[in-house]
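The structure is given below, and queries will be raised subsequently.
The other protein chains are all here in position, but one chain of the complex has been omitted.
Letters A, B and C mark the chains as written, and numbering starts fresh at 1 in each.
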């Protein structure tokens, strides 16, 4: 199992039956493939749909319906479409139970940076899309990302260095090494990936990690 | 012709072809009966309809459609229904060409009072409904009212005494005696009713009336 | 997926004395009449009631009954003149009244449902509406800060609902779709309950995720009778 699949599988454990969820691109969308048996969730996409699934077969696509990545999409029974103002009323208004989003950096205070990479001095790219509203509005924010960057530097920081998407909003961080919860006392190590030790997680993490007793293995 | 009919007939002369109009209860609604030949207007009601007419015959009513007075109503071809947020987006957003509203008092600065009569100290009734938004949002505000109250006191004042509905918004005032325009210089007497002299209007008016040359008779 | 259809009493059991409730409708039309009649029977009291406008002119109908039955402690809306009991109780001090321009009120409710702190409106500037409110100046123009408004429970009226709570409206939906966003518990009274998939996605006016309980109201036939009788009595139909 590669890192992406591991993270997606663990993230899928966070789905609860009946949850309304909005999934960011990449690993979060992948998590939908691993929803546990008996759990039904309702997907929300910020372009204005509830309760949909991807269409992949030629001839079944509808050129008036797509998801937030403009992929061909089918509305499921009980689904609906609506305009962007309604979509973000749903998102910002606390009507989404959980969002799973990727990040460039996340820190022990629950700050998250996922919209801005430096393009040239004072200029950032690519932009936040709907992420800032999701981070502020969703009842539960789950952040999925690889623990370290390509150079091995921790993306789980004491303090984010890139421009924030939102301050103090992240509830749970899931990486290929660990599951960490943002609490009022700080970042608590909740689970370690199979075959990974607490010390290995600590070594890969710049943030201060609180370890309370024995840390169980990641639920998958 | 009684005072109400006279005012309504004159107000109807203000309708222009293609106008979107919102009419207050009483005389303004009556004005719709006197729309000039060749002029088509689109009625807007604040509960959320465009392009409608009253239904008066038993069996033609629809218990899911009514106007802003909850009178049975029929949508005309090209009409539409929508929610209150959209209705007031239309009203406040400047998408209504003209509103004709009644008033308790109006003054030479274009202030208007039409929502609050004293009920007991510090308490006012009946409330403004949609009037305050219409007054602020409609491109043109036409105020229809009887020139004086039952005791013969002018309702066209130097300064309103009752709580305002909106400040400096009235464009035109139509009474059974005269038509007056609110201008940056003050209140200009534009027309007098048939058989009414300028002096009679002045005598019945507390506001300062500007008279520029001979005043024509009211267009009806 | 568990059906959201429940009995009227099960849904209304969420309304307790002293709560703030929003009720959709406009002077009686597309108002949840069955739920209101039942609330009158149940007698919950000390309610703060939020509606766009008040009762059908003259009262004795829809939300007018709640006020006439002295169940409302505070009324928030744009107008009370159509409900003699509201005017009387306000005058004698039994009923507290908070007025907002109708366009402001619906935006306050929308803000409450949309996670906004409030909106900036030109409506009410230079009037009593300014009292106690913050102002913001943008490009030299003054706006009132009107803050978000929410309720413990909203009772809305739709035409059809599916069992997942998706609502299709008919005619003038007025305040109903906005209130559906702005309460902790949302009850939708409808004429028909259908299976998921029977309401086209394009026709859903309120997505089911916003609705907690679907209840059957008086149904279409009785609704037709009720309004026919009302409008004949008030000389609107001949």
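By definition in this document, a contact is a pair of C-beta atoms (placed from the backbone, for glycine too) under 8 Å apart; a residue touches a chain by one contact, two chains touch by 3 or more.
Just so we're clear, the structure is a prediction, and the values are computed from it rather than from any experiment.
**Student:** Indicate each shown chain that the hidden chain touches within the full complex.
**Tutor:** When the full complex is considered, the omitted chain touches A, B, C.
**Student:** Looking at the whole complex, which of B:3, B:42 or B:211 touches the chain that is not displayed?
**Tutor:** B:42
**Student:** Just name the one of A:1, A:119 or A:203 that touches the chain not displayed here.
**Tutor:** A:119
**Student:** Could you tell me which of A:62, A:149 or A:199 touches the chain that is not displayed?
**Tutor:** Looking across A:62, A:149 or A:199, the contact with the absent chain belongs to A:62.
**Student:** Footprint of the hidden chain on chain C, which residues?
**Tutor:** 107, 111, 114-122, 134, 136, 138, 141, 143, 145, 147-148, 169-171, 202-203
**Student:** Mind pulling the chain B residues that touch the left-out chain?
**Tutor:** 18, 20, 40, 42, 44, 49-50, 75, 77-82, 85, 88-95, 136-137
**Student:** To test your reading of the contact rule: which positions on chain A touch the chain that is missing from view?
**Tutor:** Considering the whole complex, chain A reaches the absent chain at 46-49, 55-58, 61-66, 68-72, 81-85, 88, 91-92, 111, 116, 119-120, 123-133, 136-137, 163-168.
One rule holds for everything that comes next: only the chains that are shown with their structure count from here on.
**Student:** Which chain's mean C-alpha position is the greatest distance from chain B's?
**Tutor:** A
**Student:** Could you state the distance in Å from the CA-based centre of chain A to that of chain C?
**Tutor:** Centre-to-centre distance between chain A and chain C: 36 Å.
**Student:** How far is the middle of chain B from the middle of chain C, if each middle is the mean of its Cα atoms, in Å?
**Tutor:** Chain B and chain C have C-alpha centres separated by 28 Å.
**Student:** Could you tell me the distance, in whole angstrom, between the mean C-alpha positions of chain A and chain B?
**Tutor:** Whole-Å distance between the two chain centres: 55.
**Student:** So which bits of chain C are touching at least two other chains?
**Tutor:** In chain C, 110 touch at least two other chains.
**Student:** Hunt down the residues of chain A that sit against at least two other chains at once, touch-wise.
**Tutor:** In chain A, no residue touches at least two other chains, as defined above.
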